[in-house]
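With one protein chain withheld, the remaining protein chains of the complex are depicted in position.
Then we have chain A:
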(Lines give C-alpha, C1' and ligand atoms only; values in the text may rest on other atoms or scores of the structure.)
Protein backbone atom coordinates (compact mmCIF):
# COMPACT_ATOMS: atom_id res chain seq x y z
CA UNK A 1 0.00 0.00 0.00
CA UNK A 2 1.26 3.44 -0.92
CA UNK A 3 1.58 5.70 2.13
CA UNK A 4 0.26 9.16 1.48
CA UNK A 5 2.42 11.81 3.20
CA UNK A 6 -0.35 14.40 2.87
CA UNK A 7 -2.94 12.26 4.61
CA UNK A 8 -0.47 11.15 7.30
CA UNK A 9 0.61 14.75 7.89
CA UNK A 10 -2.99 15.80 8.38
CA UNK A 11 -3.55 12.96 10.84
CA UNK A 12 -0.33 13.86 12.65
CA UNK A 13 -1.22 17.53 12.89
CA UNK A 14 -4.73 16.73 14.08
CA UNK A 15 -3.26 14.40 16.69
CA UNK A 16 -0.52 16.66 18.09
CA UNK A 17 -2.69 19.77 18.05
CA UNK A 18 -5.68 18.03 19.68
CA UNK A 19 -3.42 16.58 22.33
CA UNK A 20 -1.87 19.98 22.93
CA UNK A 21 -5.13 21.96 22.85
CA UNK A 22 -6.76 20.28 25.83
CA UNK A 23 -4.08 21.69 28.15
CA UNK A 24 -4.13 25.41 27.28
CA UNK A 25 -7.94 25.49 27.03
CA UNK A 26 -8.00 24.36 30.63
CA UNK A 27 -5.11 26.49 31.93
CA UNK A 28 -6.47 29.72 30.45
CA UNK A 29 -9.68 29.41 32.43
CA UNK A 30 -7.99 28.01 35.51
CA UNK A 31 -5.38 30.79 35.58
CA UNK A 32 -8.13 33.41 35.82
CA UNK A 33 -9.85 31.41 38.53
CA UNK A 34 -6.62 31.19 40.53
CA UNK A 35 -6.05 34.92 40.09
CA UNK A 36 -9.59 35.50 41.38
CA UNK A 37 -9.03 33.28 44.41
CA UNK A 38 -5.76 34.97 45.30
CA UNK A 39 -7.44 38.31 44.76
CA UNK A 40 -10.05 37.30 47.34
CA UNK A 41 -7.33 36.01 49.63
CA UNK A 42 -5.48 39.29 49.38
CA UNK A 43 -8.61 41.33 49.97
CA UNK A 44 -10.20 39.33 52.79
CA UNK A 45 -7.08 37.91 54.42
CA UNK A 46 -9.01 34.68 54.85
CA UNK A 47 -6.63 31.67 54.91
CA UNK A 48 -9.35 29.51 53.34
CA UNK A 49 -8.85 31.23 50.03
CA UNK A 50 -5.11 30.75 50.32
CA UNK A 51 -5.68 27.04 50.74
CA UNK A 52 -8.00 26.79 47.79
CA UNK A 53 -5.60 28.82 45.68
CA UNK A 54 -2.69 26.60 46.62
CA UNK A 55 -4.63 23.46 45.71
CA UNK A 56 -5.64 24.69 42.27
CA UNK A 57 -2.17 26.04 41.66
CA UNK A 58 -0.85 22.49 42.05
CA UNK A 59 -3.33 21.21 39.51
CA UNK A 60 -2.43 24.11 37.25
CA UNK A 61 1.26 23.23 37.54
CA UNK A 62 0.78 19.70 36.22
CA UNK A 63 -1.47 20.72 33.34
CA UNK A 64 0.66 23.69 32.39
CA UNK A 65 3.77 21.48 32.36
CA UNK A 66 2.16 19.06 29.92
CA UNK A 67 1.01 21.99 27.79
CA UNK A 68 4.57 23.32 27.61
CA UNK A 69 6.08 19.99 26.64
CA UNK A 70 3.54 19.34 23.89
CA UNK A 71 3.67 22.97 22.78
CA UNK A 72 7.36 22.84 21.84
CA UNK A 73 6.41 20.23 19.25
CA UNK A 74 3.81 22.52 17.72
CA UNK A 75 6.28 25.29 16.94
CA UNK A 76 8.19 22.91 14.66
CA UNK A 77 5.26 21.12 13.00
CA UNK A 78 4.66 23.92 10.50
CA UNK A 79 8.19 23.56 9.19
CA UNK A 80 8.60 19.81 9.24
CA UNK A 81 5.32 18.84 7.59
CA UNK A 82 3.98 22.04 6.01
CA UNK A 83 7.07 23.78 4.70
CA UNK A 84 5.47 25.18 1.53
CA UNK A 85 2.74 26.71 3.66
CA UNK A 86 5.35 28.11 6.08
CA UNK A 87 7.43 29.64 3.33
CA UNK A 88 4.41 31.26 1.69
CA UNK A 89 2.87 32.68 4.86
CA UNK A 90 5.98 33.49 6.92
CA UNK A 91 5.66 37.23 6.41
CA UNK A 92 2.47 37.18 8.42
CA UNK A 93 2.60 34.05 10.60
CA UNK A 94 6.25 34.47 11.55
CA UNK A 95 5.83 37.80 13.33
CA UNK A 96 2.52 36.73 14.88
CA UNK A 97 3.95 33.52 16.37
CA UNK A 98 7.10 35.35 17.47
CA UNK A 99 4.99 37.93 19.24
CA UNK A 100 3.24 35.09 21.01
CA UNK A 101 6.57 33.80 22.32
CA UNK A 102 7.93 37.13 23.49
CA UNK A 103 4.73 38.68 24.87
CA UNK A 104 3.11 35.56 26.35
CA UNK A 105 5.46 32.63 26.89
CA UNK A 106 8.16 34.59 28.64
CA UNK A 107 5.58 36.41 30.79
CA UNK A 108 4.03 33.11 31.84
CA UNK A 109 7.39 31.46 32.50
CA UNK A 110 8.64 34.32 34.67
CA UNK A 111 5.56 34.81 36.84
CA UNK A 112 4.67 31.14 37.04
CA UNK A 113 7.74 30.67 39.23
CA UNK A 114 6.55 33.31 41.66
CA UNK A 115 3.03 31.89 41.60
CA UNK A 116 4.18 28.33 42.31
CA UNK A 117 7.00 28.89 44.76
CA UNK A 118 6.76 32.48 45.87
CA UNK A 119 4.12 32.09 48.56
CA UNK A 120 5.65 33.25 51.82
CA UNK A 121 8.68 34.62 49.99
CA UNK A 122 7.06 37.62 48.39
CA UNK A 123 4.33 39.81 49.89
CA UNK A 124 0.76 38.59 49.27
CA UNK A 125 0.14 41.50 46.95
CA UNK A 126 3.06 40.52 44.74
CA UNK A 127 1.89 36.91 44.78
CA UNK A 128 -1.56 37.97 43.62
CA UNK A 129 0.09 40.14 40.96
CA UNK A 130 2.03 37.08 39.72
CA UNK A 131 -1.19 35.08 39.45
CA UNK A 132 -2.73 37.93 37.52
CA UNK A 133 0.24 38.14 35.15
CA UNK A 134 0.12 34.40 34.43
CA UNK A 135 -3.56 34.62 33.57
CA UNK A 136 -2.98 37.66 31.38
CA UNK A 137 -0.11 35.80 29.71
CA UNK A 138 -2.40 32.89 28.81
CA UNK A 139 -4.87 35.32 27.25
CA UNK A 140 -2.21 37.12 25.25
CA UNK A 141 -1.08 33.74 23.99
CA UNK A 142 -4.57 32.78 22.86
CA UNK A 143 -4.97 36.20 21.23
CA UNK A 144 -2.01 35.64 18.89
CA UNK A 145 -2.64 32.00 18.09
CA UNK A 146 -6.33 32.60 17.37
CA UNK A 147 -5.42 35.57 15.20
CA UNK A 148 -3.16 33.24 13.19
CA UNK A 149 -5.86 30.60 12.90
CA UNK A 150 -8.59 33.09 12.05
CA UNK A 151 -6.40 34.55 9.33
CA UNK A 152 -6.18 31.09 7.77
CA UNK A 153 -9.99 30.95 7.86
CA UNK A 154 -10.62 34.49 6.62
CA UNK A 155 -7.37 35.80 5.11
CA UNK A 156 -7.10 39.59 4.92
CA UNK A 157 -4.59 42.43 4.81
CA UNK A 158 -2.24 40.62 2.45
CA UNK A 159 -1.36 40.36 -1.19
CA UNK A 160 0.36 37.49 -2.97
CA UNK A 161 3.43 38.25 -5.03
CA UNK A 162 5.31 35.34 -6.66
CA UNK A 163 3.52 32.84 -4.45
CA UNK A 164 4.56 34.60 -1.24
CA UNK A 165 2.14 36.45 1.02
CA UNK A 166 3.06 40.04 1.80
CA UNK A 167 1.33 41.98 4.53
CA UNK A 168 -0.07 45.31 3.33
CA UNK A 169 -2.29 46.06 6.32
CA UNK A 170 -1.31 44.62 9.68
CA UNK A 171 -4.46 45.47 11.58
CA UNK A 172 -6.67 44.07 8.83
CA UNK A 173 -4.61 40.86 8.90
CA UNK A 174 -4.45 40.47 12.69
CA UNK A 175 -8.03 41.59 13.38
CA UNK A 176 -9.43 39.72 10.41
CA UNK A 177 -13.13 39.09 9.77
CA UNK A 178 -13.55 35.99 11.93
CA UNK A 179 -11.05 36.89 14.67
CA UNK A 180 -13.28 38.50 17.32
CA UNK A 181 -15.91 35.78 17.06
CA UNK A 182 -13.33 33.03 17.39
CA UNK A 183 -11.53 34.81 20.22
CA UNK A 184 -14.76 35.37 22.18
CA UNK A 185 -15.99 31.82 21.54
CA UNK A 186 -12.67 30.31 22.59
CA UNK A 187 -12.20 32.61 25.59
CA UNK A 188 -15.62 31.61 26.89
CA UNK A 189 -14.84 27.97 26.15
CA UNK A 190 -11.74 28.28 28.35
CA UNK A 191 -13.77 29.76 31.19
CA UNK A 192 -16.36 27.02 30.82
CA UNK A 193 -13.64 24.37 30.86
CA UNK A 194 -12.10 25.82 33.98
CA UNK A 195 -15.56 26.24 35.51
CA UNK A 196 -16.77 22.71 34.88
CA UNK A 197 -13.54 21.18 36.10
CA UNK A 198 -13.66 23.23 39.30
CA UNK A 199 -17.34 22.35 39.75
CA UNK A 200 -16.69 18.67 39.10
CA UNK A 201 -13.76 18.44 41.48
CA UNK A 202 -15.60 20.41 44.17
CA UNK A 203 -18.55 18.05 43.75
CA UNK A 204 -16.25 15.08 44.17
CA UNK A 205 -14.89 16.51 47.41
CA UNK A 206 -18.45 17.10 48.63
CA UNK A 207 -19.39 13.50 47.82
CA UNK A 208 -16.31 12.42 49.77
CA UNK A 209 -17.32 14.86 52.56
CA UNK A 210 -13.85 16.39 52.63
CA UNK A 211 -13.18 20.03 53.50
CA UNK A 212 -16.85 20.62 52.76
CA UNK A 213 -17.16 24.23 53.85
CA UNK A 214 -14.48 25.35 51.43
CA UNK A 215 -15.75 23.34 48.49
CA UNK A 216 -19.36 24.42 49.02
CA UNK A 217 -18.20 27.97 48.68
CA UNK A 218 -16.16 27.15 45.58
CA UNK A 219 -19.06 25.24 44.02
CA UNK A 220 -21.55 28.00 44.72
CA UNK A 221 -19.32 30.63 43.11
CA UNK A 222 -18.62 28.46 40.12
CA UNK A 223 -22.28 27.61 39.51
CA UNK A 224 -23.16 31.30 39.42
CA UNK A 225 -20.43 31.84 36.89
CA UNK A 226 -21.59 28.92 34.74
CA UNK A 227 -25.19 30.11 34.89
CA UNK A 228 -24.17 33.32 33.15
CA UNK A 229 -21.50 31.93 30.84
CA UNK A 230 -23.26 28.89 29.37
CA UNK A 231 -26.13 30.83 27.73
CA UNK A 232 -23.70 33.56 26.71
CA UNK A 233 -21.60 30.93 24.94
CA UNK A 234 -24.67 29.71 23.03
CA UNK A 235 -25.31 33.28 21.93
CA UNK A 236 -21.68 33.91 20.90
CA UNK A 237 -21.58 30.53 19.16
CA UNK A 238 -24.62 31.55 17.15
CA UNK A 239 -22.93 34.80 16.10
CA UNK A 240 -19.82 32.85 15.19
CA UNK A 241 -21.94 30.55 13.04
CA UNK A 242 -23.50 33.50 11.22
CA UNK A 243 -20.03 34.90 10.59
CA UNK A 244 -18.99 31.53 9.17
CA UNK A 245 -22.08 31.49 6.95
CA UNK A 246 -20.99 34.81 5.52
CA UNK A 247 -17.37 33.83 4.85
CA UNK A 248 -17.32 30.04 4.56
CA UNK A 249 -20.77 28.94 3.35
CA UNK A 250 -19.58 25.45 2.43
CA UNK A 251 -18.47 24.80 6.00
CA UNK A 252 -21.90 25.76 7.30
CA UNK A 253 -23.53 23.59 4.65
CA UNK A 254 -21.46 20.64 5.90
CA UNK A 255 -22.34 21.46 9.52
CA UNK A 256 -26.03 21.36 8.60
CA UNK A 257 -25.65 18.32 6.36
CA UNK A 258 -27.30 20.39 3.64
CA UNK A 259 -26.30 19.13 0.18
CA UNK A 260 -28.58 21.21 -2.03
CA UNK A 261 -29.00 24.95 -1.76
CA UNK A 262 -32.55 25.37 -0.53
CA UNK A 263 -35.07 27.69 1.07
CA UNK A 264 -36.64 26.64 4.35
CA UNK A 265 -33.94 24.08 5.16
CA UNK A 266 -34.67 21.66 8.04
CA UNK A 267 -32.54 21.38 11.14
CA UNK A 268 -31.26 17.83 11.03
CA UNK A 269 -31.17 16.10 14.39
CA UNK A 270 -29.91 12.88 12.92
CA UNK A 271 -28.58 11.82 9.55
CA UNK A 272 -25.87 9.69 8.04
CA UNK A 273 -24.23 11.87 5.42
CA UNK A 274 -22.90 9.96 2.43
CA UNK A 275 -20.12 11.83 0.67
CA UNK A 276 -19.99 9.43 -2.27
CA UNK A 277 -23.71 9.65 -3.05
CA UNK A 278 -23.75 13.35 -2.08
CA UNK A 279 -26.82 12.82 0.05
CA UNK A 280 -28.00 11.85 3.55
CA UNK A 281 -29.54 8.64 4.83
CA UNK A 282 -32.03 8.31 7.67
CA UNK A 283 -32.69 12.03 8.03
CA UNK A 284 -34.62 13.22 11.06
CA UNK A 285 -35.13 16.95 11.22
CA UNK A 286 -37.21 19.90 12.29
CA UNK A 287 -38.67 21.55 9.17
CA UNK A 288 -37.39 25.02 8.30
CA UNK A 289 -35.50 25.31 11.57
CA UNK A 290 -31.99 25.57 10.05
CA UNK A 291 -33.11 28.43 7.84
CA UNK A 292 -34.62 30.18 10.83
CA UNK A 293 -31.48 29.81 12.97
CA UNK A 294 -29.08 30.86 10.24
CA UNK A 295 -31.06 33.60 8.49
CA UNK A 296 -33.68 34.42 11.14
CA UNK A 297 -36.25 33.80 8.43
CA UNK A 298 -38.30 30.57 8.10
CA UNK A 299 -37.81 30.57 4.35
CA UNK A 300 -34.24 31.85 4.23
CA UNK A 301 -31.89 30.32 1.69
CA UNK A 302 -29.18 27.97 2.97
CA UNK A 303 -26.23 27.14 0.74
CA UNK A 304 -25.59 23.51 -0.13
CA UNK A 305 -22.39 21.49 -0.09
CA UNK A 306 -22.92 20.72 -3.78
CA UNK A 307 -22.21 24.34 -4.66
CA UNK A 308 -18.63 23.09 -4.62
CA UNK A 309 -17.38 20.23 -6.78
CA UNK A 310 -16.60 17.06 -4.75
CA UNK A 311 -12.84 17.71 -4.75
CA UNK A 312 -13.40 21.07 -3.04
CA UNK A 313 -15.79 19.76 -0.38
CA UNK A 314 -14.85 19.08 3.23
CA UNK A 315 -15.53 15.69 4.78
CA UNK A 316 -19.23 16.16 5.53
CA UNK A 317 -19.78 13.27 8.00
CA UNK A 318 -16.95 14.45 10.28
CA UNK A 319 -18.05 18.10 10.22
CA UNK A 320 -21.73 17.21 10.60
CA UNK A 321 -21.24 14.92 13.59
CA UNK A 322 -18.55 17.00 15.31
CA UNK A 323 -20.91 19.94 15.17
CA UNK A 324 -23.74 17.93 16.71
CA UNK A 325 -21.50 16.68 19.49
CA UNK A 326 -20.35 20.22 20.26
CA UNK A 327 -23.88 21.63 20.32
CA UNK A 328 -25.18 18.72 22.41
CA UNK A 329 -22.43 19.29 24.97
CA UNK A 330 -23.19 23.00 24.99
CA UNK A 331 -26.89 22.51 25.60
CA UNK A 332 -26.14 19.94 28.28
CA UNK A 333 -23.93 22.51 30.01
CA UNK A 334 -26.73 25.10 29.92
CA UNK A 335 -29.13 22.54 31.35
CA UNK A 336 -26.84 21.54 34.20
CA UNK A 337 -26.16 25.19 35.05
CA UNK A 338 -29.86 26.05 35.06
CA UNK A 339 -30.72 23.03 37.22
CA UNK A 340 -28.11 24.38 39.61
CA UNK A 341 -30.15 27.58 39.88
CA UNK A 342 -33.31 25.66 40.77
CA UNK A 343 -31.40 23.68 43.37
CA UNK A 344 -30.37 26.91 45.09
CA UNK A 345 -33.47 26.56 47.29
CA UNK A 346 -32.36 25.03 50.59
CA UNK A 347 -28.89 24.80 49.06
CA UNK A 348 -29.90 21.45 47.57
CA UNK A 349 -27.12 21.61 44.97
CA UNK A 350 -24.65 20.96 47.78
CA UNK A 351 -26.42 17.87 49.05
CA UNK A 352 -28.22 16.13 46.20
CA UNK A 353 -25.97 13.26 45.37
CA UNK A 354 -27.31 12.82 41.83
CA UNK A 355 -26.51 16.44 41.05
CA UNK A 356 -23.00 16.20 42.46
CA UNK A 357 -22.43 13.01 40.47
CA UNK A 358 -23.69 14.75 37.34
CA UNK A 359 -21.26 17.59 37.89
CA UNK A 360 -18.48 15.08 38.30
CA UNK A 361 -19.27 13.53 34.94
CA UNK A 362 -19.68 16.94 33.33
CA UNK A 363 -15.98 17.60 33.94
CA UNK A 364 -15.32 15.92 30.60
CA UNK A 365 -17.96 17.83 28.66
CA UNK A 366 -16.05 21.04 27.89
CA UNK A 367 -13.04 19.09 26.62
CA UNK A 368 -15.25 17.07 24.29
CA UNK A 369 -17.03 20.24 23.14
CA UNK A 370 -13.78 22.10 22.47
CA UNK A 371 -12.20 19.29 20.48
CA UNK A 372 -15.41 18.72 18.52
CA UNK A 373 -15.63 22.45 17.81
CA UNK A 374 -12.08 22.55 16.49
CA UNK A 375 -12.82 19.54 14.32
CA UNK A 376 -15.77 21.43 12.85
CA UNK A 377 -13.77 24.52 12.02
CA UNK A 378 -10.58 22.80 10.85
CA UNK A 379 -12.04 19.87 8.91
CA UNK A 380 -14.72 22.24 7.61
CA UNK A 381 -12.03 24.43 6.05
CA UNK A 382 -10.70 21.53 4.00
CA UNK A 383 -9.43 21.12 1.37
CA UNK A 384 -8.03 24.54 2.13
CA UNK A 385 -5.25 25.44 4.52
CA UNK A 386 -5.84 29.09 3.77
CA UNK A 387 -9.48 29.37 2.91
CA UNK A 388 -10.09 29.72 -0.81
CA UNK A 389 -6.38 30.28 -1.51
CA UNK A 390 -4.09 27.40 -0.61
CA UNK A 391 -5.00 23.73 -0.26
CA UNK A 392 -3.47 21.18 2.08
CA UNK A 393 -1.86 19.52 -0.94
CA UNK A 394 -0.16 22.79 -1.92
CA UNK A 395 1.07 23.45 1.60
CA UNK A 396 2.61 20.10 2.47
CA UNK A 397 6.39 19.59 2.56
CA UNK A 398 7.43 18.46 -0.94
CA UNK A 399 10.33 16.26 0.19
CA UNK A 400 8.23 14.41 2.76
CA UNK A 401 7.70 10.70 2.07
CA UNK A 402 4.95 8.51 3.45
CA UNK A 403 7.48 6.47 5.40
CA UNK A 404 8.92 9.52 7.16
CA UNK A 405 5.47 10.82 8.05
CA UNK A 406 4.38 7.42 9.36
CA UNK A 407 7.56 7.11 11.44
CA UNK A 408 6.98 10.39 13.26
CA UNK A 409 3.22 9.81 13.55
CA UNK A 410 3.82 6.56 15.41
CA UNK A 411 6.66 8.19 17.31
CA UNK A 412 4.58 11.10 18.58
CA UNK A 413 1.76 8.74 19.40
CA UNK A 414 3.98 6.60 21.62
CA UNK A 415 5.67 9.56 23.30
CA UNK A 416 2.38 11.30 24.01
CA UNK A 417 0.73 8.15 25.27
CA UNK A 418 3.56 7.86 27.78
CA UNK A 419 3.40 11.52 28.82
CA UNK A 420 -0.36 11.50 29.08
CA UNK A 421 -0.49 8.33 31.15
CA UNK A 422 2.12 9.62 33.59
CA UNK A 423 0.53 13.08 33.76
CA UNK A 424 -3.01 11.80 34.24
CA UNK A 425 -1.86 9.42 36.95
CA UNK A 426 -0.08 12.23 38.70
CA UNK A 427 -2.98 14.68 38.36
CA UNK A 428 -5.28 12.14 39.99
CA UNK A 429 -2.82 11.94 42.86
CA UNK A 430 -2.78 15.71 43.31
CA UNK A 431 -6.57 15.86 43.42
CA UNK A 432 -6.82 12.92 45.81
CA UNK A 433 -4.38 14.61 48.16
CA UNK A 434 -6.84 17.46 48.26
CA UNK A 435 -6.96 20.86 49.85
CA UNK A 436 -6.36 19.78 53.43
CA UNK A 437 -2.60 19.49 53.14
CA UNK A 438 -1.79 22.67 51.30
CA UNK A 439 -1.35 24.97 54.25
CA UNK A 440 2.30 24.34 55.17
CA UNK A 441 3.36 24.70 51.59
CA UNK A 442 5.51 27.75 51.48
CA UNK A 443 8.82 26.85 53.08
CA UNK A 444 12.41 26.68 51.94
CA UNK A 445 11.97 23.18 50.61
CA UNK A 446 10.17 24.43 47.55
CA UNK A 447 12.85 26.46 45.96
CA UNK A 448 12.83 25.12 42.43
CA UNK A 449 10.12 26.72 40.37
CA UNK A 450 9.35 23.99 37.90
CA UNK A 451 5.64 23.55 37.20
CA UNK A 452 5.03 19.98 38.23
CA UNK A 453 7.34 20.14 41.21
CA UNK A 454 4.91 22.45 42.95
CA UNK A 455 2.68 19.49 43.41
CA UNK A 456 3.05 17.59 46.63
CA UNK A 457 1.67 14.16 45.99
CA UNK A 458 3.99 11.21 45.78
CA UNK A 459 4.24 9.57 42.40
CA UNK A 460 4.07 5.97 43.42
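Everything below uses one rule, namely that a residue touches a chain if its C-beta (ideal position, glycine included) is under 8 Å from a C-beta of that chain, and two chains touch if they have at least 3 such contacts; residues count from 1.
What we mean here is this: contacts and distances are computed from a predicted model.
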item	value
Record-based protein name (UniProt) of the chain missing from this complex, from "Peptide/nickel transport system permease protein", "Ubiquinol oxidase subunit II", "ABC transporter ATP-binding protein" or "Aspartyl/glutamyl-tRNA(Asn/Gln) amidotransferase subunit B"	"Ubiquinol oxidase subunit II"
Of A:277, A:346 or A:399, the residue in touch with the unshown chain	A:399
Contact residue for the chain not shown (choose from A:166, A:263, A:353 or A:432)	A:166
Hidden partner chain, touching residue among A:18, A:86 or A:357	A:86
Listed residues A:44, A:98, A:208 or A:428, member touching the removed chain	A:98
Contact with the hidden chain (one of A:109, A:312, A:325 or A:368)	A:109
Missing-chain contacts mapped onto chain A	65, 68-73, 75-76, 78-80, 83-84, 86-87, 90-95, 97-103, 105-106, 109-110, 113, 164, 166-167, 170, 397-401, 403-404, 407-408, 411-412, 415, 418-419, 422-423, 426, 444-445, 447-453, 455, 457-460
